[in-house]
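Note that this complex is displayed minus one protein chain, with the remaining chains in position.
In this document, chain identifiers A, B and C correspond to the written order of the chains, with residue numbering beginning at 1 in each.
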Amino acid sequence: MKKISALLLLVLMIGVLAACGSTEPAAAPTEAPAVAEEAAPAEEAAPAEESGSKTYVFVPKGLGIPYFDTANKGAQEAAAELGVAVTYTGPATADATEQIQVLNALIAQGVDGLSISANDSDALVPTGKDAMESGIPVVSWDAAIAEGGRNAHINQADAEGIGVVQVEMVSDLIGGAGQIAILSATSTAPNQNEWIEYMKTELEKPEYADIELVTVVYGDDEDEKSYNEAIGLMRTYPDLKGIISPTTVGIAAAARAVQDQERVGEVFVTGLGTPNQMREYVKSGAAPAFALWNPADLGYLSIYALNAIATGQIEGKPGDTFEAGKLGSYTIAEDGSVLLGAPTVFNIDNIDDFDF
Amino acid sequence: MTSKQSLGDFFKRWEWLLVLLIFLVTIVNARLTPYFLDTRNLMRATSDFMELGLMMLPMVFIIITGNIDLSVASMMAMCASLMGWLHMQGTNIWVAMAAALLLGLLAGFLNGYLVARVKLPSLVVTLGTFAFYRGMAYALLGDQAARGYPESFTFLGQGSIGSIRFPFSAVLFIIFAVIFSLILYKLKFGRYLYVIGNNEEAGFYAGVNVVRTKLLIFMMSGFMSALAGIVLAARFGSTRPDIGTGLELAVITAVVLGGVSISGGSGTMIGAILALVLIGEMRFGMGLINIPGQGQNIVIGFLLILSILIPHVGRELTSGNVKVNKAMVGKTAVALIMIALFAIFFFWSRTLLIA
Amino acid sequence: MNDKIPVIRMRHVSKSFGGVHALKDVQLDIFSGEVHALLGENGAGKSTLIKVITGVHQPDEGEIDLNGERVYFNNPREAQHQGIAAIYQEPSLFPDLSIAENILVGRQPLRGGRVSWGQMNKEAGALLKRLGVDLNPRTKARNLSVAQQQMVEIARALSVEARVLIMDEPTSSLTSNEVDELFRITKQLRAEGTAVIFISHRLEELFALADRVTTLRDGEYVGTREMADVTTEGLIQMMVGRKLDDLFPKQAVEIGEVVLEVDHLSVNGAFKDISFKLHAGEILGMAGLVGAGRTDVARSIFGVKPATAGEIKIDGETVEINSPQKAMALGIGYVPEDRQNHGLILPMTIGDNVTLPMLDTYATKGWLNPKKEKAAAVEGVQKLEVKAYGIEQKAAELSGGNQQKVVLAKWLSTNPRILILDEPTRGIDVGTKAAVHGLMSNLASQGMAILMISSELPEVLGMSDRILVMREGLLTKEFDRSDATQEKLMMAATGTVEAALP
Partner (left out) sequence: MATTYSANDEKKGNNLFLTLVRFRELSIMIIILLLVILVSIRNPAFLSIENFRDILLNISILVIVALAQTMVIITRGIDLSVGSMIGLVAMMVAFVTVSFPEMSPLVAVLLGMAIGSCLGAFNGFLITMGGVPPIIATLGTLSIYRGLIFVYSGGQWVNSYEMPDGFRALAKGAPLGIPNIILIAAVVAVLVHLFLNFTRPGRDIYTIGSNPDAAKVAGVNVTRTTFMVYVISGVLCGLAAVLWASRFESAQTNTALGFELQSVAASVVGGVSILGGSGSVLGVVLGAFLLGIIENALTLVRISPFWQLAAQGLLILTAVIVDSAISRRLQRFGGES
């Protein structure tokens, strides 16, 4: 009797686990592929094993971030045009350690090319080198791998341009005078830090003499933290007129904070964001203007560049020129980077023309 | 009491189960993907887990004594940040490295002092220093990344030995694993750890210096975290204050999966090392078949729970202590129904937006 | 109530743990209005039997009838609902809860669906008053003395209006006044028709209180007798299964030099101005009530809680003992009062326990040497005749007496010159008790100085060369073996005026 009931309990437990974990059958690695299917439904089908067709991997900083998902759309578009397969995979969190583990597994599979948005420009150099030594071309996009760790870098816009356009926008919004603050991503984010440097340089120019940058705070690309930081800014600096947030998470959070605090028209938010996220705030006046390049184009271009290198059309040296489908032709610059183009400024007039 | 006994017996077999699992995973991985059994690939994957391994060694000690150290990843970041900061100030890298190790000892000492002398629960203490040490890392480096380490230094993390490219960090891990095993099994210090984990007071009455022992293990933890931070900095060739975020939970997972009882008093070093190998193999294997990190986490989470659940249910079955019990079946049924409802809702509602 | 139908009738009850029989075909009849003693050595199965009655354990076989009706308790709750209450050996209070809530735990009075604290305090206060205990029901249990805790336990048992009240060694940590109080209450309950099951190792208590006695040995039923028909020897024989020759085999030994001298030793809040000398070959008894500060003296000599004032001299030299390590280095051994928490590491093996204090000795160049360790453990265990499968057995699996032998083996392995024994035979069955006494006598004759703390007056009188008596943290009296009597000791311990002496 006891044994029977104990057995019953065991069966129940297994049933429970099976019910709950039907897609992720726990310890049994044999069934692991099932997880792959379920765990990444947005992911494209596994690399085709057709002979001749190349398989590239498009690696974001972290999975589950819309910006990168949009970039992936462009990458997939390019893949379709080129007749290659592009897999989208990356670390669970935007963390260099985990990203390296993912990359090592990809290098081990001997994929035909890697297109990476780096969590840490230096940390990925050894891994990138390793890949290139194994005959796998490496292109970084969005956030660069330092030179030596990649064949080429696809730059969304030159850092200086990004810095300048944001200062211009904020100056316009606040009427050329007053206190502003910057709400950045994590304090270690290389892109943002570079842009902020350029913003500071730009702000030293005489035409911005009346604008005072009071502080730089970090929202860690977390919605809650960014939101609270934005409120903190308004509280700490009652005369604050503008917030620049050069990150898609931060700008939306800041705009919402302005709205919630009923400071629309007193404090203006600008920076880098996606149209879908920002549409409401553009219309409400919390963030009348912001900028961004099209991330899909960025992904699109990176796959074209990667393909050009992988198929031997170019070597990836400065001065090499390649065709990138609908975007036209691009040349690799002196520092090994390719420039996508100037960022688009979105405002009430054009916001409804975009959907990403 | 009898359950403790069979628990002990079980753990004697637990290592064998781990070996079996490792064997199984190896076979499955090798069958699923041709890239798995490739020396070069295995070596590359190995170096990804060495920092984890280095921090795991003292964690085995700490958990055997019934304590826990949540601050390991933070100490790692703080010490690596100090080294990076000093390096950027122009200090010789080896001096900076020594300073980082020293800071690790100090940080561990603070943990140990509060736990052993002030007698605060280790969970509370290290939860506090978890934030504090991580904060110090940010305070040291801010928005900077320390870089430009000399090649002689990056060898610690990137270097390898022999034609099979055996990572130098793995050599380091093996050396320390041997040292820590010897301490645990061949020195009275090691025996004291089990004594403290089982009955601290009786140990004290038998002349065990409980305070010093606890202080030492937390200092070891600080030291090894610093070393792990150095190895990680060397592997990356740069240091940022946010390195290794969340690694403490991975360290604890490996130790518990290795059969070390979270309530202290039992566990082996070899078990923890085998668990590290198992986790490493599984993660690498899943990576090879492109299971994203979140999926891997689910699998490891279940493995962790099952590693305790299955032996427990097995014990209940063999001991015959399970009774025909309406209440028990009822509770199980309630839980089962709730989980089933959840599962149904889970799959139904996600179809709403994801076509 | 019909005396013919027992309140509890147990037949053929068996229970085993992991293949080892704890109870085998045991029977028991308890009638209402009687105090029924349960007797047996440690490990005889008394505690298991009780836990079967209270529903903590479920029997593998056999039947239990309650007032003639078959019952099966899945858990303690069901037994409680049937009016079975128990007071366990170790107080099982909730330190964070108030006395009132401890008493009425799980049955907090409700008013309008919510717990009524006023009602609860009132009910608890009434119960305490009935027991003649002056305690504020709002005090937290954490702040109570052991005896007070025991009283709260009794109040809890009373509060369920128990038909059957089980008391498992309720007196082991009570002073004699408190014991009297307990007996008074017990008799009162008996008069009210409650059936009481009473367990104690102190046979004199059984004679004072019990009506009938049932004896268990090795998990088996031996027999039930009317208390009026048995003698102490008879009971011991039933329990041990043989006749016991001598419970206090004290040999005459020549007393040697002063080994330990304690001079005006004090620990704030525990004891004050304690001075005495301990000679080689001497057994110095220390009597007094629980809480008189005897254990604190021992602990401070051993460095567990170092003295705040005064001196300790060993061989005439002043020493500072601030940790057990230091004490051990000076040749002091201490068998603590609380065997389970301070004496042994229960989940570890016998071998590990025995070798723990002297691990250095079994190491070669700092590396532990398992062979040496094993040899030492085996030797210690054999010398004390510990009954176990081997030194690999876990200490937790041994009976109380054998556990105490392991503790002794552990301390003897350190070759102490001074051995402090704190309640060396508490909760130990008669057979082992005699063995421990024999050992003490032997050690003394080899020149060891022994300080023995005991609450059992016959033991103090039977084993000591000299006897110190403590009361409320002070040394009140010193007796020589020849002129000490139970009455004199008691008076010195309780502070009864000298005039009361005959």
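Some points to look at:
Throughout what follows, contacts are C-beta pairs under 8 Å (C-beta built on N, C-alpha and C of every residue); 3 or more make two chains touch, one makes a residue touch a chain.
What you see is a predicted model; the values in this text were computed from it and never measured.
Hidden chain, full complex: it touches shown chains A, B, C. Among A:Val57, A:Ala71 or A:Ala92, only A:Ala92 touches the chain that is left out of the view.
Only one of B:Arg13, B:Arg31 or B:Arg350 touches the absent chain when the whole complex is considered: B:Arg350. Annotation: of A:Ser187, A:Ser245, A:Thr270 or A:Asn307, A:Ser187 touches the absent chain (contact as defined above). In the full complex, subunit B touches the hidden chain at residues 70, 114, 118, 120-121, 123-125, 127-136, 138-139, 142-143, 246, 249, 252-253, 256, 262-263, 292, 294-295, 297-298, 300-302, 304-305, 308-309, 312-313, 316, 327-328, 331-332, 334-335, 338-339, 341-342, 345-346, 349-350, 352-354. Although one chain is hidden here, its contacts on subunit C can still be listed: residues 54, 56, 75-77, 80, 86, 88, 92-98, 101, 105-106, 108, 110, 114-115, 117-118, 121, 136, 138-140, 142-143, 145, 156, 291. Although one chain is not displayed, its contacts with subunit A can still be listed: residues 9, 13, 16, 20-21, 23-24, 38-42, 63-66, 69, 92-93, 187, 215-218, 222-224, 227-229, 231-233, 235-236, 238, 252-253, 256, 260, 276-277, 279-280.
Here, only the chains that are shown with their structure count from here on.
Touch-path distance (fewest steps) from subunit A to subunit C is 2.
When every chain is represented by the mean of its C-alpha atoms, the one lying closest to the mean of all protein C-alpha atoms is B. The centroid of the Cα atoms in subunit A and the matching centroid in subunit B are 30 Å apart. Subunit B and subunit C have CA centres that are 43 Å apart. By the touch criterion stated above, subunit A contacts subunit B in their complex at residues 1-10, 12-13, 15-17, 19-22, 24, 26-27, 29-30, 32-33, 35-36, 38-43, 46, 63-64, 87, 89-93, 95-98, 100-102, 104-110, 120-123, 125-126, 130, 186-188, 190, 193.
Those residues of subunit C that touch subunit B in the shared complex are 17-18, 58, 74, 302, 304, 323-325, 328, 334, 336, 341-348, 352, 356-357, 359-360, 363, 366-368, 394, 396-397, 410. Listed in rising order, the residues of subunit B touching subunit C in the complex are 1-2, 4-6, 8, 185-188, 191, 194-195, 198-199, 201-209, 265-266, 319, 323, 325, 327.
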